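Before any comments, here is the structure.
The other protein chains are all here in position, but one chain of the complex has been omitted.
The block that comes next holds chain A.
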Amino acid sequence: MVPLSWYIALSASLFVIGLYGVLSRRNVLIVLMCLELMLSAVNINLVAFSFFLSHLGGQIFAIFVITVTAAEVAVALAIVIAYVRHKGSLKIDEISIMKG
């Protein structure tokens, strides 16, 4: 039996790695990918607590998180495509004006 603290430790380390990517990378697509990584790390936490407390709420919340993530990625990639078509740049420090 794997102890609960191992799952939470793994989740915390994945979250921190993703956070570092979000804060430091310059390519906006990789920033979005690191955001996905952080959301997945949170999902591990939810599912682990759902298993150890024998309560289904965690799994259901994880399903909702996955669904909202899919929606978020679709909209974010649409924004990126529209922006790149307009300005021709993927650098996140140059995306400071969203007005078309």
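Note that in this section contacts are C-beta pairs under 8 Å (C-beta built on N, C-alpha and C of every residue); 3 or more make two chains touch, one makes a residue touch a chain; residues count from 1.
Note that in this section contacts and distances are computed from a predicted model.
Asks: Missing chain, UniProt name, options "Phosphoribosylformylglycinamidine synthase subunit PurQ", "Cytochrome d ubiquinol oxidase subunit II", "Fe-S cluster assembly protein SufD" or "NADH-quinone oxidoreductase subunit J": which is it?
Replies: UniProt lists the chain that is not shown as "NADH-quinone oxidoreductase subunit J".
Asks: What chain A residues would touch the chain not displayed?
Replies: 1-2, 4-10, 12-21, 23-30, 32-34, 36-37, 40, 43-44, 47-48, 50-54, 56, 59-60, 62-64, 66-75, 77-82, 84-86, 88-93, 100
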